[in-house]
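Only one protein chain is missing from this complex, and each of the others stays in its spot.
And now, subunit A:
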C-alpha cells in the first residue's frame, strides 16, 4: 500500500529545473551542433520535448527529439508478470556521429539507463551519449551517473518517487510515497 509522504517539486520547480538543464546542455556542448535529445519512454519523452522547446527559445535552434523504448533490452523480463507493452522506438535522424542527450524522469538503480545504452548502441555509433534526469534518487546498482540532474532526492528503498507530467498525468509535480510492505529484495 503506497502512502504519499511529501511533494518535492511543484510545476514551477520542474519548469525552473528543466530551464537550467537546457542551459547546462548547450553550455557543456558549446552550442547545439549535432545534438539529439532522446527521451526514454514514457516520461522521458515529454521531458525531452520540453528541453528542446527551452533550447529553441534561447538558442533559436529546433533539435531533433527521439523516443526510445527499452523493453527489448530489459534484463528483468523473467521477473515481470504481465508483459510490458512494447512501443516503437522513433528517432527521426541517424545517430551515427551525433551527440545524444538521453533523458529520463528518475535515475534509480541504473538498469533502465543500461538498457537504453544497449538499445542506442544497436541503432548506430553516436559520438557520445550524455544522460539528463529530472530526479536522481540514488541507490545505484550499476556504475552509471547523470551528466545533468534536475534535483537530487535522497530516498530510502522503501520509498517510491513519482514524477507526474501534464502530458501523461494531467499535472506537473514530483511526490515521494512510502510502501508499507517490506522492500522487495528481488530487484
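Throughout what follows, a residue touches a chain if its C-beta (ideal position, glycine included) is under 8 Å from a C-beta of that chain, and two chains touch if they have at least 3 such contacts; residues count from 1.
Just so we're on the same page, contacts and distances are computed from a predicted model.
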item	value
Options "phosphoenolpyruvate--glycerone phosphotransferase", "Aspartate carbamoyltransferase", "Right-handed parallel beta-helix repeat-containing protein" or "CRISPR-associated endonuclease Cas1": UniProt name of the undisplayed chain	"Aspartate carbamoyltransferase"
Candidate in contact with the missing chain, chosen from A:50, A:98 or A:111	A:111
Omitted-chain contact residue, chosen from A:15, A:56 or A:74	A:74
Where the missing chain touches subunit A, by residue	69, 71-74, 76-89, 104-113, 118, 122-124, 137, 184, 186-187
